[in-house]
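All protein chains but one are shown at their positions in the complex.
Chain lettering (A, B and C) follows the sequence in which the chains are written, and residue indices restart at 1 in each chain.
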Amino acid sequence: VGSDDETSPRDKQQKNSKGNSDFCIKNIKQADFGRREIEIAEQEMPALMALRKRAQGEKPLAGAKVVGCTHITAQTAVLMETLAALGAQCRWAACNIYSTQNEVAAALAEGGFSVFAWKGESEDDFWWCIDRCVNLEGWQPNMILDDGGDLTHWIYKKYPNMFKKIKGIVEESVTGVHRLYQLSKAGKLCVPAMNVNDSVTKQKFDNLYCCRESILDGLKRTTDVMFGGKQVVVCGYGEVGKGCCAALKAMGSIVYVTEIDPICALQACMDGFRLVKLSEVIRQVDIVITCTGNKNVVVRDYLDRMKNGCIVCNMGHSNTEIDVASLRTPELTWERVRSQVDHVIWPDGKRIVLLAEGRLLNLSCSTVPTFVLSITATTQALALIELYNAPEGRYKQDVYLLPKKMDEYVASLHLPTFDAHLTELTDEQAKYLGLNKNGPFKPNYYR
Amino acid sequence: VGSDDETSPRDKQQKNSKGNSDFCIKNIKQADFGRREIEIAEQEMPALMALRKRAQGEKPLAGAKVVGCTHITAQTAVLMETLAALGAQCRWAACNIYSTQNEVAAALAEGGFSVFAWKGESEDDFWWCIDRCVNLEGWQPNMILDDGGDLTHWIYKKYPNMFKKIKGIVEESVTGVHRLYQLSKAGKLCVPAMNVNDSVTKQKFDNLYCCRESILDGLKRTTDVMFGGKQVVVCGYGEVGKGCCAALKAMGSIVYVTEIDPICALQACMDGFRLVKLSEVIRQVDIVITCTGNKNVVVRDYLDRMKNGCIVCNMGHSNTEIDVASLRTPELTWERVRSQVDHVIWPDGKRIVLLAEGRLLNLSCSTVPTFVLSITATTQALALIELYNAPEGRYKQDVYLLPKKMDEYVASLHLPTFDAHLTELTDEQAKYLGLNKNGPFKPNYYR
Amino acid sequence: VGSDDETSPRDKQQKNSKGNSDFCIKNIKQADFGRREIEIAEQEMPALMALRKRAQGEKPLAGAKVVGCTHITAQTAVLMETLAALGAQCRWAACNIYSTQNEVAAALAEGGFSVFAWKGESEDDFWWCIDRCVNLEGWQPNMILDDGGDLTHWIYKKYPNMFKKIKGIVEESVTGVHRLYQLSKAGKLCVPAMNVNDSVTKQKFDNLYCCRESILDGLKRTTDVMFGGKQVVVCGYGEVGKGCCAALKAMGSIVYVTEIDPICALQACMDGFRLVKLSEVIRQVDIVITCTGNKNVVVRDYLDRMKNGCIVCNMGHSNTEIDVASLRTPELTWERVRSQVDHVIWPDGKRIVLLAEGRLLNLSCSTVPTFVLSITATTQALALIELYNAPEGRYKQDVYLLPKKMDEYVASLHLPTFDAHLTELTDEQAKYLGLNKNGPFKPNYYR
Partner (left out) sequence: VGSDDETSPRDKQQKNSKGNSDFCIKNIKQADFGRREIEIAEQEMPALMALRKRAQGEKPLAGAKVVGCTHITAQTAVLMETLAALGAQCRWAACNIYSTQNEVAAALAEGGFSVFAWKGESEDDFWWCIDRCVNLEGWQPNMILDDGGDLTHWIYKKYPNMFKKIKGIVEESVTGVHRLYQLSKAGKLCVPAMNVNDSVTKQKFDNLYCCRESILDGLKRTTDVMFGGKQVVVCGYGEVGKGCCAALKAMGSIVYVTEIDPICALQACMDGFRLVKLSEVIRQVDIVITCTGNKNVVVRDYLDRMKNGCIVCNMGHSNTEIDVASLRTPELTWERVRSQVDHVIWPDGKRIVLLAEGRLLNLSCSTVPTFVLSITATTQALALIELYNAPEGRYKQDVYLLPKKMDEYVASLHLPTFDAHLTELTDEQAKYLGLNKNGPFKPNYYR
């Protein structure tokens, strides 16, 4: 699909069918193919489509100039076109040098969006694209939508004065949010920021519900292992661990749990899992899964004691949980048996099966359902609307969670997918409970 | 067991074997029987026994004068004797006129506790007992342990000056906590108070884990219903509803859920339950269970539409959820078929099976495991210790949750029951996570 | 309810309202109360009621003279009145000296049935009642419905010539079926017999589905134990064991299984249970449940090694599985703490909690849902119809299972209870599968 020519997009002259050339992508000719991908994604992102409909009268983002830096995929395109339908102008770059779907970028460019992204950018391309989004004669952004914090960082570094006109930042990633809190602590955050990552809807979907499915998918695709009767140890019983444990128990595995937090440990007990130290079961288990967010949970000593054929993988938040570096020693042989699957072989012939070299199994070896991405995208859109329309002074130069009520709104927009029918409070009931009939219904800490 | 004489305890002269008579109970001769009950309870409350052991050196409650008003049961006795072992003096009344175990009160009196309580007190007896705890020449409490707020209320009303010496209040019940927050809002709370009811450990056990078991138990004991294949609607998908749904699904029932909160609604969907309005399924279901905390969830109109034999019960927080009053009309016949079970019969012969007259099924028709009571009692003990030993100024005149770390401590004391082994952070890991090795491990809002 | 006079029914002269006195029961005046019980049971036995309706035209049991010996309960009454509606004459005795519901017997007598049964018969009464059913001038049975084989045995012993006119025996119990197979092996069975006990519908309901619910019910009612986090060993993984394991796993227990049969053992593994020898886990488990049908599965040596508070109970087929006799030694103290619950106390203070003295937990400590009894009763009725109407020579002097097709018919009569809608084969599909459109659909061995 599309030409495979080697010319850098930066050296090409391309125009869309209306003569517009304010973009830089791989190949504008792929636009039709990309449009079909976007249309398919639209069908699974009904919440954004609903937002478009509701905004036909008023345009809550009229006047908004959004500069964005995210993965450029069909799902992102649905978000961008929704923002446009709500009244916003958008300029966009990619937050990852590999993740751009070129045909989608083409469809967006053809549709009039100023997109600067292609698959396989160099480091230099990456920052060049971001700069092209921001630095335009006669155009200045007033909203930032970021995923990872690179765009925010670039503006801080190069165009700090721009923040005078910026009404707020919406940030999705753990890393980006972490950077914002650091800025805030240091007193350097100069606009309000919305932390989308920690909204309850996103957390439950990204962690509990998504991992419940992706642990099975990731293990099957890589190893074809049969789950029934397997002994598995899951390190960590947070949301991710809870999802993994529930799924494996349901498939007939015998699951052990390790924990450092006594409250989560007690939950594991009540949910029917033996709470052990890793050393107690390391010799007997068939599968080891880390979900702690910690480092060096599975160290060389444990790897040495595992039995032949043991599968080791990571569902936690980065590549630190398994001490993979400790396996790069001369006496061990590595054998790549399949994409994302290595056998590490001990001198006595014992093999362990290491997945994704200890990186995230669910990102490397399974896919994220569009429905989950829809929740995130809808939350991003609502966060932009909230910050853009908030009365002066409601938000300070700090990091905020989306108001509970809007979190509930995101959820409500996704209920039709399940043909789910919400009950409404009567006036009498609302009064009895001391609640507004339209919510919010629960305290902020409700999970 | 014991004499059944009709004389009021207030008119009796009783002494324990050491000659002490500072108590008022049914019959001191039941002490031996009560002691055995306490000993059995001790075996299932290892956390309190562990607290006793750890306090053999230092006495964290030395000098504490605790006045208490709770159910007087074997489990409470274990708590009281633990407080004594930690250094406290205790005076105690009952928080309910029916719930006192007379033989346990006898054992406590024999053991030197000033207990004022018996089963079947009159309203006047009730307040007289409370007063006898508080109002004693030469003795003044400095800590309050309350369950329901009646003791606190009495002191506010009769002995407001007493608060000058009181270091804090520990309150367990929903109602009592509600009263404290009202006092606090009104600026009338004059000592710090600890809200034990909302600690995460208590919440999960009282609601999710306990209800998961008691919904099955309560339904079986009252109706012998077979769960397999039954269609059930559960109103409300909070912790209680989640527990009920999980249990019934596991037993082969087909479960529908109603919700007002879109976030809980989305959770119900993802957990595999059809989210409906009550009116959609009311004609077809075999069992209706309310868990909303709301009022008039099941009104007469729904009751009219239920099919013959439908079972209706309440697992929510009071007796408001089912509009039972609406069934007290002349055309309906009530038939008591068993303790806690009424058939309400329509003119056409249709019967619905109403349990516990709409009051709480789990309190009326099943029992609470000692393990759950142990968690509450341990939390109470630690809350007393915390308030009693807190440095001046740490706690203001406000309502507090138990510090996360002590919540975790309560959990850790209950892990040995499950032969559960907690993992400890290495120094390197603690540093990486930015945590103290001894906790707290999670943010306060963690559930 | 009714008079409590001490006169033996055998010494009373009673008549029903129509002047009939061919019965012997406790008190005919209880008939109204009994009628209401029968009416309530009718509502939960829709399959029998459907049989009555379908038989309004033809009477498949016209001319049948059925002599029966079963528990006399409201459910049996629904069966008997169904047989009568199908054309049969019935004479009935009780198969157990304690199990008769006197008011139901009264309602049956009032309705014209010749019933000879009351609660609390002596051994002599028992056989006298059976004899009165069989031995009547001018009446001779041509069908036998038995539960336990006592009636059959009595006729064999006293009136062997009667078998010349008898068309067949329908037997429900394990014991009775066993006796029939022995007669058959010995060449002494002189009429065809139908083994109702082993029909697939009855087996699955009595064992898998019923035990799944009754294990939880029996344990809760006797001990109020919390299931979450408990370690349980289930001895035997047949249908009963499968039901117990599934229920306890779902409630958050950690379940171990013991088995002698490698096929069931492999099923346990695949279903997610650790397969162990009892000795491996006996020191650590909180609950021991036997479901083997074997003897001396839990012997004194294991009881000695159990930990304090361990609960021991039996869900298997008789009282042999736990060696209770071995606990009747002088150094052990027995303490009855509740109906059906004994503490057995070792010299060092260790207690084990023995339920129902090792007899069947589900019979002693929980109840059987009417729905399950309905399946059995319907199968009995159809077995009578089948034997009574079978063409000469179809059944020899042997023990038979109900034809698959009638087994399927029993099942189909119970589907409306679940508002379940069966799919029908098209002609083309039936031909493709080589099946009759009306069944049978599966081979006989299908479970």
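Going forward, a contact is a pair of C-beta atoms (placed from the backbone, for glycine too) under 8 Å apart; a residue touches a chain by one contact, two chains touch by 3 or more.
All values derive from a computational prediction rather than experimental measurement.
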item: Shown chains touched by the chain that is not drawn here; value: A, B, C
item: Touching residue (missing chain; options A:43, A:279 or A:333); value: A:43
item: Option touching the unshown chain, where A:173, A:231, A:318 or A:426 are the choices; value: A:231
item: Option from A:7, A:308 or A:436 whose C-beta touches the chain left out; value: A:308
item: Those residues of chain A which, in the complete complex, touch the missing chain; value: 43-44, 209-210, 212-213, 216-217, 220-221, 224-229, 231, 247, 250-252, 284, 308-309, 366-367, 369-372, 417-419
item: Residue ranges of chain C at the interface with the undisplayed chain; value: 200-201, 204-205, 209, 258-270, 274-278, 280, 293-297, 320, 407-409, 411-412, 414-415, 418, 420-426, 428-429, 432-433, 439, 441-442, 444-447
item: Touching residues (missing chain, whole complex) on chain B; value: 228-229, 249, 251-254, 269-274
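Going forward, only the chains that are shown with their structure count from here on.
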item: Most centrally placed chain - per-chain CA mean versus overall CA mean; value: B
item: Shared interface numbering between chain C and chain A [over half = same, under half = different]; value: same
item: Inter-chain centre distance, chain B versus chain C - centres from mean C-alpha coordinates, in Å; value: 41
item: Geometric centre distance via CA averages, chain C-chain A, whole Å; value: 57
item: Multi-chain contact residues (two or more partners), chain C; value: 228-229, 251-252
